[in-house]
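Shown here: the complex without one of its protein chains, the others still in place.
Labels for the chains are A and B, by order of writing; each one numbers its residues from 1.
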Amino acid sequence: MSEKVGIIAYGIYIPRNRITVDEIASIWGEDANEIKSQLQIFEKSVPFPDEDVATMAVEAARNAMKQWGGEAEKIGAIYVGSESHPYAVKPTATIVAAAIGAEGETTAADLEFACKAGTAGMQMCFGLIQSNMIKVGLAIGSDSSQAKPKDPLEYTAGAGSAAFLIGKQDIIAELEGTYSYTSDTPDFWRREGATFPSHGQRFTGMPAYFDHIIKATKGLLEKIDRKPEDYDYVTFHQPNTKFPLRVAKMLGFSKEQIENSLACKYVGNTYSASSMIGFAKILDEAQPGDKVLVTSYGSGAGSDAFSFKITENIEKIRSRSKTVQYYIENKRNISYGLYSRYKGILKV
Amino acid sequence: MSNEVYIIGTGQTKFGEFFNLNIGDLASEAVNKAIENAGIGKDEIRTLFIGSTVSNSLSQSSIGGICTRSCSLSSNAYRIESGNASGAAAFHHAFLSIKSGLYDVVAVLGIDKLSDYIQNGTIEKILASSIDYQWEYEMGATLTGLYSFLTQAHMEEYGTTLEQLAYIPTKNHQNGVLNPKAQYRYAIPLEKFLNAKRIADPIGRFDVATPCDGAAVVILASERYIENKKPHSYKVKILSSSAGSDTLALQHREKLTELKATRLAVNDAYNKAKISANDINVAEVHDSHPIGEILAIEDLGLVPKGEGGKATVEGLTALNGKITVNPSGGLKARGDPFGATGIAQLIEIVEQIRGNAGKRQVEDVKYGLTQNVMGTGVMSYVSILGRGDN
Partner (left out) sequence: MEPPKIWRERRERYLGIGIICEDCQKKNFPKTRICPDCGSENVKPYKIAERGTLKYFTQIMNTGDELIFNTPYIVGLVELEDGIKVTAQIVDCDFKELRKGMKLEKTFRVLARNGKEGLIKYGFKFRPI
């Protein structure tokens, strides 16, 4: 790689409401303890009725802007990845641009690739910067996912957003390499106009999540000549806690390398934001010189793997915005009744 | 001869929910009654000033032609809008048209038909048109929500209590029992107001005046006309009709403990009428929310500033108290067909001066005052009426 490129700031957002697995299980007569031991998720985040993918993306982007301290006019690209954009036609990215004061000379687009649309945006920003087309890019993963009542997804489908500013100056996490793997795999989908997504049950596991993450991660390690033990931290897409723990083990990573990134235990699966929030949680504590591996997964299906090296700049920006832990702890629990009102399951 | 202006006739429908009547039906009843009361011919009316907030429907805002046809009038007619104070605004302009010497006889029709808007949220949206729609309503506030801020400010500054506030609608419902034109002719005990669910804390469910249907008409005439024609009705003199203004949004006001527009209007009204607050025997004021009446009686100078709640509890504003306030039952018990309210207030004062107020008659009325407010006080109209032989 010719010139250094990397993350220059990041910010996340998670809505304040949580619903516990116990509360949902009690509605359907399920055994909450069994579900919790299977998924290793205890509660998930739920947006207020006046929140959506755009508002959460703006909150995350503003946190990133605050951490960065730079001028919004310098941002040359804004990508918002989501599978639950508020408009089917009309970009979320333009709303974000206006809300951070970055309207004008910039390119913007909404991306969709299930849970990896956010990392797809990161990759695009890296490319634009390395080719000197732009100076600073903003990649956001934001989702407020829907789950059909009683579907197993109902226990995990959460909401949240993560925003990464990418550039060449004042890099906090330098990109060492990226590698993607893609195949046409129908494990999870939502047709145009459908309210809830459908999925292939057990088919979402081995041929989908595991196969793509393993191939992308191995591909990257081989490409940049690294081994799992070279990394201080690793994180993967977190549809629940069990999957990333298992894929880490399959790839030869230890529990210690991945454990601290698993925000999903307390906020559920934040879809496009999931692996990015995991990465943000690592950045909240990583030290200069640490190496971090991140692999996303998006149904349909594909994985983007990234390798980063933390720089000394991370110390400077750390206190400037709210941590992932802040958002995990800033919560209130709601009943299934309020949950169904907030999610629009209860029609008014 | 001077250019004094007189009220020579009044007419009013009962206020309430009339699902079977349209705006023309309401207008013609009030207009015919007023013409009969004045003892004049329809052809003598030069202009019909219509005060209406909403008019016939959300689509027909030009209701002049509807009213002239349904009232069988050939005069010109136009609508004047000043939110919930549209009736008083129309009256003010009718007064000016005679004061200027342009016309000799005009009619003022205050009218609104609101019972069509029974579906959730419509009335709140209509009321939002008289607050800052963009920067209050669209931000989440409602008229009642903003009155809650006014209530809190007064409670904080002057120690006004919820109990004192509840005395206002309690008193006005007691008066409403005596008013045959009122929508609610029953008393409501103080506890019911105090124990009700808060709809915009500290404002309770029963504290707010109810939008309804109604029409009210006053006929104005010049001194020149009266000298020549001498209508049979006992004439009442308009001593002054004044207007004041304030900012539309509460956030742009220096303080929330007074209605500046009312203060400006009443100062002008007292000066023009050459009387003071001490001379007023009876007042009809804008009690859409309890704090509205407290602010009104204070800012009109009827009670010392900050003592509106205390004065009400002590009965100073009760029927035949030191100064009777809202003998008609006010907006609260009479019902509030927005545009008709300002005219109904004037009619009540005319009846009190004429000695025609029946069981709610205040003794020995020389001067009466009305105060009608738009929104949270952006516009306020004050009129002072006196005996015709003054």
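Just a few scattered comments:
Quick note on the criterion: a contact is a pair of C-beta atoms (placed from the backbone, for glycine too) under 8 Å apart; a residue touches a chain by one contact, two chains touch by 3 or more.
Since we're looking at a predicted model, the values are computed, not measured.
Interface note for the absent chain: among B:L114, B:V236 or B:A249, the touching residue is B:A249.
Taking the complete complex into account, B:G140 is the one of B:G41, B:G140 or B:P180 that touches the chain left out. Note on the undisplayed chain: of the listed residues A:A25, A:V46, A:A64 or A:I95, the one touching it is A:I95. Taking the complete complex into account, B:E124 is the one of B:E17, B:E124 or B:E314 that touches the chain left out.
Interface residues of chain A facing the missing partner chain: 16, 48-52, 54-55, 58-59, 62, 86-87, 95, 98-99, 101, 332, 348.
Chain B meets the missing chain through residues 120-122, 124-125, 128, 132, 134-142, 144-146, 148-149, 152-153, 197-203, 249-252, 256.
Here, only the chains that are shown with their structure count from here on.
Per-chain CA centroids place chain A at a distance of 59 Å from chain B.
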